[in-house]
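Structure first, then comments.
All protein chains of the complex are present and in place, except for one that has been dropped.
Entry: chain A
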């Protein structure tokens, strides 16, 4: 279970998060929606400790992340970055198997490679991609390699920052199914950021909307359409008319 309590974060004079409260129960899939630049990626990075919040607490399974052993803590996580963030000096398969070749999970290279190729297949990439470099792949392919890397060590908690942006509709469907499968079969806790409403419906148990630095609304995905919140309604319908300003 992940709990965010009153998280604040500013960059210089820019206040991004102004008191985010959010709870993600174990084994559930939470989707965060919200306008571009509202601080969704920053929120994920706060949980991982990549950005230190100015105020507030983050608890994972009841203990403050600041008090947990950093290595043990990170070993439970997988993260897909918005820009994929692949290591461009390494082959694709070495990227995917990065965790499997170092530290506690270290195993022989050949075995790590096998696993990497299997994970690549799961995100819809053929084995011949394995020996290419990230720079040789298209944006959508890089994104999927990033996804394969995030799930390679079968983490308990997985964060996906816009897993389907830049993918064609069929591939989006494959990825949505994959995320759903990881949550259901592996019992993982997932936190996904997406702008794609089809994805939201496909992968979410619960949805939270971030707006104005706070969680504007959160609830089960089934209530999203009928929640009556004008911000959520406008966002879901993608209308230019409504309380959310088009210029921000």
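Convention: a contact is a pair of C-beta atoms (placed from the backbone, for glycine too) under 8 Å apart; a residue touches a chain by one contact, two chains touch by 3 or more; residues count from 1.
Heads up, the rule we're going with is that contacts and distances are computed from a predicted model.
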Protein that the absent chain corresponds to, by UniProt name, given "Cbb3-type cytochrome c oxidase subunit I", "Ferrous iron transport protein A", "Acetolactate synthase small subunit" or "ABC transporter permease": "ABC transporter permease"
Of A:4, A:86, A:116 or A:224, the one touching the omitted chain in the full complex: A:86
Touch criterion as defined above, residue of A:103, A:187 or A:230 at the omitted chain: A:103
Residue, one of A:59, A:75 or A:197, that touches the chain absent here: A:75
For chain A, the residues touching the chain missing from this view: 45, 48-50, 71, 74-75, 77-79, 81-83, 85-89, 98-99, 102-104, 149
